[in-house]
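Only one protein chain is missing; all other protein chains are in place.
Each chain carries a letter (A, B and C) given by its place in the written order, and its residues are counted from 1.
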Amino acid sequence: MPDIHEECGVFGIFTKQMNSDVASEAYMALYALQHRGQQSCGIAVNDDGVIRSYRDMGLVPETFNPEILATKLGLGNMAIGHVEYSKYANSSRSDAQPLVVRHVKGTMALANNGSLVNAQELREELELKGAIFHSSTDAEIISHVVIQERLSSKSIEEAVEKAMFRLKGCYSMVIMSPQKLIAARDPEGFRPLCLGRLGEDYVIASESCAFDSIGATFVRDMKPGEIVVIDQSGLRSIETHCGSKGHICVFEYVYTARPDSVIEGASVHEARRRAGAFLALESPCQADVVVGVPDSGLDAALGFSQQSGIPYGIGFIKNRYVGRTFILPTQKQREDAVRIKLNVLKATVAGKRVILVDDSIVRGTTSANIINMLREAGATEVHVRISSPPFINPCYYGTDIDSKDKLIACKMSEEEIRQKINADSLGYLSLNGVKKIANCTTGCDFCTACFDGVYHAGVPTQTESKYDKFNYHINEKR
Amino acid sequence: MPDIHEECGVFGIFTKQMNSDVASEAYMALYALQHRGQQSCGIAVNDDGVIRSYRDMGLVPETFNPEILATKLGLGNMAIGHVEYSKYANSSRSDAQPLVVRHVKGTMALANNGSLVNAQELREELELKGAIFHSSTDAEIISHVVIQERLSSKSIEEAVEKAMFRLKGCYSMVIMSPQKLIAARDPEGFRPLCLGRLGEDYVIASESCAFDSIGATFVRDMKPGEIVVIDQSGLRSIETHCGSKGHICVFEYVYTARPDSVIEGASVHEARRRAGAFLALESPCQADVVVGVPDSGLDAALGFSQQSGIPYGIGFIKNRYVGRTFILPTQKQREDAVRIKLNVLKATVAGKRVILVDDSIVRGTTSANIINMLREAGATEVHVRISSPPFINPCYYGTDIDSKDKLIACKMSEEEIRQKINADSLGYLSLNGVKKIANCTTGCDFCTACFDGVYHAGVPTQTESKYDKFNYHINEKR
Amino acid sequence: MPDIHEECGVFGIFTKQMNSDVASEAYMALYALQHRGQQSCGIAVNDDGVIRSYRDMGLVPETFNPEILATKLGLGNMAIGHVEYSKYANSSRSDAQPLVVRHVKGTMALANNGSLVNAQELREELELKGAIFHSSTDAEIISHVVIQERLSSKSIEEAVEKAMFRLKGCYSMVIMSPQKLIAARDPEGFRPLCLGRLGEDYVIASESCAFDSIGATFVRDMKPGEIVVIDQSGLRSIETHCGSKGHICVFEYVYTARPDSVIEGASVHEARRRAGAFLALESPCQADVVVGVPDSGLDAALGFSQQSGIPYGIGFIKNRYVGRTFILPTQKQREDAVRIKLNVLKATVAGKRVILVDDSIVRGTTSANIINMLREAGATEVHVRISSPPFINPCYYGTDIDSKDKLIACKMSEEEIRQKINADSLGYLSLNGVKKIANCTTGCDFCTACFDGVYHAGVPTQTESKYDKFNYHINEKR
Partner (left out) sequence: MPDIHEECGVFGIFTKQMNSDVASEAYMALYALQHRGQQSCGIAVNDDGVIRSYRDMGLVPETFNPEILATKLGLGNMAIGHVEYSKYANSSRSDAQPLVVRHVKGTMALANNGSLVNAQELREELELKGAIFHSSTDAEIISHVVIQERLSSKSIEEAVEKAMFRLKGCYSMVIMSPQKLIAARDPEGFRPLCLGRLGEDYVIASESCAFDSIGATFVRDMKPGEIVVIDQSGLRSIETHCGSKGHICVFEYVYTARPDSVIEGASVHEARRRAGAFLALESPCQADVVVGVPDSGLDAALGFSQQSGIPYGIGFIKNRYVGRTFILPTQKQREDAVRIKLNVLKATVAGKRVILVDDSIVRGTTSANIINMLREAGATEVHVRISSPPFINPCYYGTDIDSKDKLIACKMSEEEIRQKINADSLGYLSLNGVKKIANCTTGCDFCTACFDGVYHAGVPTQTESKYDKFNYHINEKR
């Protein structure tokens, strides 16, 4: 599934104890959120009003070490952190977050997961007033809007509250002012953001698995539209923008989130297992063994097996040593590249009719390679079952999917896809099915725009040119 | 299972085509063998008689990149490679392999997986003749012995043949002379070593999974005691030291090897699955779900589930981003360190009686932590099943297990261990059971010395002092 | 002279040939300007409207290499570059220049040498309108002012012209818009900035030595207050802010600039030699040999020798391998630190009466150490002659001198200083003398504020708190 990327994960911690090692807590939490972004990461620490930060390209364990945590960040009473997958080819250190800026009332640090649909309009509006931009991030646009509102507000939280009237689209952000930790989730709640406690302290994270990694306790999901303010006097909530029941991205359950996270009251693992079970009901098949594509297809494969009674098998071994593996372009076949990551377990599939469960088909190339590997290993039949409906629409709310011209489901019928990937049969989970996989206890509904084209926060009115996407340093030329 | 370490993996390739990119093949093969050693790695390339090499501390994808492959190694017609876990705390670049040395007849590169029981005697014997050592590796001792024999031999393979009369213990090595690629396995065949073909070319590797990664075909395991010589005239075998049916380390099946490898004709995955099934027969248990400790316990858990009929569940999520994660010694509890690597899937275990399958218990600390995590996540009972017998003896043949005073099974009864790790019940696979897990088609028997104390190649007559182990620069002091 | 630091050097190049290797020219020019700033450096390349940049902490040859020049910067038709010594202890990559920002009309890159006296006022004025700052540099303030003016201007040069009405103090800057290279020098011309040609192309640099390094020809100094605009139609000059004859910093001749540069028509080397000669006239002395403190005291020592007839000698050897030498705090004596950089040539001074020529005394500690080294090496007398008057005032125009409480000349009389540094006699060049060292052919006068307190562009009306200087992330605390 290398062609779909979630863009970011965020974390925040507030403790009343000055001189705490909040940097190490942020480090461990970001390490648990690493699956949400592998290109860059950063941490900002607030030491009683003085903010220090460190950010760089690379994985969390590559970027930080005890010396950097101690010398570049040090002790403090608040910290926020960020992991990012950037969609821009030319991404650089200046795009890494948290963003730390100085403004009229002091300093602010901000980290965001999401994508604004009015980013281009806001930037132009700001530029027309003379604003200058150092990066291509939404985080910098949001910072401008918040600071502008700060001029006429009594507090940073009031500024965030006002700014949210101007931000359209998807955002789950943490903000650190000299004295406060603030978290805000867009009114539709497209991306997850939850609240926890670590002893007496408060923590905020994109996913609950970050709480587990530091021994914190999950308290609740933030409401769609909610602003949470944490300072020495405790936690309070601003619900001005609340009202919608919310539309959490269903693809968080299908692929993005870690299986051990619980989002809107529903276990991600359980949602995936149910997706597999529904798939077995919707698209049954005679076979000898059910295998999942690691790691995201394993839970659905187990669910398929449990529902169908067909034995579950471990079909693949994934190389655990990922890191900065490079591509070898001179390799015999570019398609062989998948072999270095994934190997078939012949003992499981040889001589058997295999049901292969995966979470999605994007371009079809990877699926074709995997099916080919299964056949080489002796599988007599390969039946592909996908635990979500076909992708046919772009995501404007923070998931980076290929453009329409590369999405196989936009160009081919199901039968054509089956032939292209050389499967004996092919079945997708239905739209109705995917809407039932997670039993959200919070009343939150799903965003399924990538499957059905229903965009609850609108679409971009103005899009950047393709060229601009890959190099924001493009220009006036007059 | 962080307290047990296999020490090495080796690879070799010979092609008749000069100026081939053998370095890239070695890179990909070592990447597949990374699980056998994560401390250092290296590749040596033979370019028509000129040997270039590169080695360093670190993982394969961290150490090598296309520029290093191209500029430091370049093209050639042979290559050997090595990955290593060093048991010495002060290990350094000079311990990394392949070792490349110049001698009277030219140059030789050597990479080895194993451990000699007469290393200390050989080193003293060599030192008494004036030999000097740059490292603390067996590879350097073996190089000295081979080169000494080379003086009175007609060929490098004859030198290896003679040297093997002097080497006692475990070794699976690849040697590259200016014109030949040689592989040799000790007469008991303690460690795996197998032969494959890549088109017209020959490849040698510790495990067959390395062949899969480069699209090569498995041909056969090397026989215990066999020497294989590959040069422009083809491949030939020297069987002077053959005769024993061999005793392959059973722990390769239980833990060390990759599940997708096939050793002595037996699938490692299948052996683990069978271990789980035998365990279900030997040590049955009433429960609601069977979960395995990732990654090595998963196959056995599946086997236990299949045999017992108790549903298989995914109980843990393992952080995929390993790399150079550092230890945070200031953490609340040292025991919490496991959380950063492993998290429980509450949805699987909450309110359930859980059977936890793992491959071994070394010190007991990790097991206790994992069981505690399961209980915190709501498991009502935790029944531990171990897919191998208790460790009670040191391994002198290449697996680095803790010293006896740290092995929990040497100090406590099974019931005491159960109490210490806070399990509701505890069961180990029997010695008879473990001997049956792999259906070797080659007639090879098992080494089970760590369980039963039977050492087929003897034990060290002279051991290095503890101090010496951690700093070989210890001295005469006269 | 480690206690005085010039802050920056700038460079710009414009060629009509698209796809030129302007990055390499900038690299070599910055390497020649390295003496003006050793903490960070950067280059921005304009590739027909697309601006790419790279900047980092470190020396020019440490930061750039052929791969970075090729992959991060590439070919283009314009480039600007910057070397910086930052006065802030916590300086970081985000303070490095050139600054590249996106604004309403496109992109702008800016690099500056100087210091505004109204920086704090401008920042507050900007912040009150909602501006946010990512760094603590004047360059970012200037960027804001220029871009604000850009909103109501027909061109970028008009915006610069208008902005200069608002900027007070010292600046010598290069600006790159998508289609133009612009250079501007403050109306007093405190810092040098000159214009050259490289074939058909135009180049701009802080000092003429940068032209020599790339084979360019010096054309002329920019006038105080001049704006130069270079684009495809050629070069034109805007003289709105011209009028003052200018006041070039006299300390550029005494210490800052490279001896091979020519500033305002006067050779720096020649100015230093004349300073030495004047010193011999003003403060004569009986002695056997004249030695200079390397490197900045050598020219003046030669002048003293030539005027006085006392033989010139090479008194010290300076270690050529500077780089990132670290301080060893555990050394026997902190004062010994100078030994690692400088050693006395005993053959020159033993048994002799020595005249030691240096360019300035800041704290006195280094001078005392050097005199002590001379005496240990056998000098019978040490007469100190300083080629500039005593520092008694802070510089607000871009030279970072210690605060008054650390300047020895603010606290002690000349006789007290002589005793403290243990000299047999001590003489400074007079204020009148230093004003005559350089024969400027451009009619430019000197800024001698650090000696006489006459500030031609005023002093800061509002100063940042000390705390703020060392950590700009200080905050509102409300």
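Just so we're on the same page, a residue touches a chain if its C-beta (ideal position, glycine included) is under 8 Å from a C-beta of that chain, and two chains touch if they have at least 3 such contacts.
In this text, all values refer to a predicted model and were calculated from it rather than measured experimentally.
Note that the absent chain touches B, C when the full complex is taken as a whole. Touching the chain that is not shown, out of B:66, B:106, B:294 or B:378: B:106 (per the contact rule at the top).
One of C:258, C:352, C:383 or C:456 touches the chain omitted from the figure, and that residue is C:258. Considering the whole complex, the residue from C:35, C:55 or C:352 that touches the absent chain is C:35. Checked against the full complex, the candidates C:78, C:96, C:194 or C:209 give a single residue touching the omitted chain, namely C:209. Note on the undisplayed chain: of the listed residues C:65, C:237 or C:461, the one touching it is C:65.
Listed by residue number, the positions of chain C touching the unshown chain are 21, 24, 27-28, 31-32, 34-35, 38, 59-62, 65-66, 209, 212-215, 258-260, 262, 267, 269-270, 273, 295, 298-299, 302, 306, 311-314, 317, 319-326, 328, 330-332, 336, 339-340, 343-348.
Residue-level contact of chain B with the missing chain is found at 49-52, 93-94, 99-108, 124, 127-134, 136, 143-144, 147-148, 150-151, 177-179, 471-478.
The criterion applied here is as follows: only the chains that are shown with their structure count from here on.
Shared contacts of chain A and chain B, meaning chains that touch the two of them, come down to nothing at all.
The central chain of the assembly on a C-alpha centroid basis is A.
Ranking all chains by how far their C-alpha centres lie from the centre of chain C, first place goes to B. Taking the mean of the C-alpha atoms as each chain's centre, chain A and chain B sit 36 Å apart.
Centre-to-centre separation between chain A and chain C, using Cα means, comes to 47 Å.
For this pair, chain B with chain C, the centres built from the Cα atoms lie 60 Å apart.
In chain C, no residue reaches two or more other chains under the touch definition.
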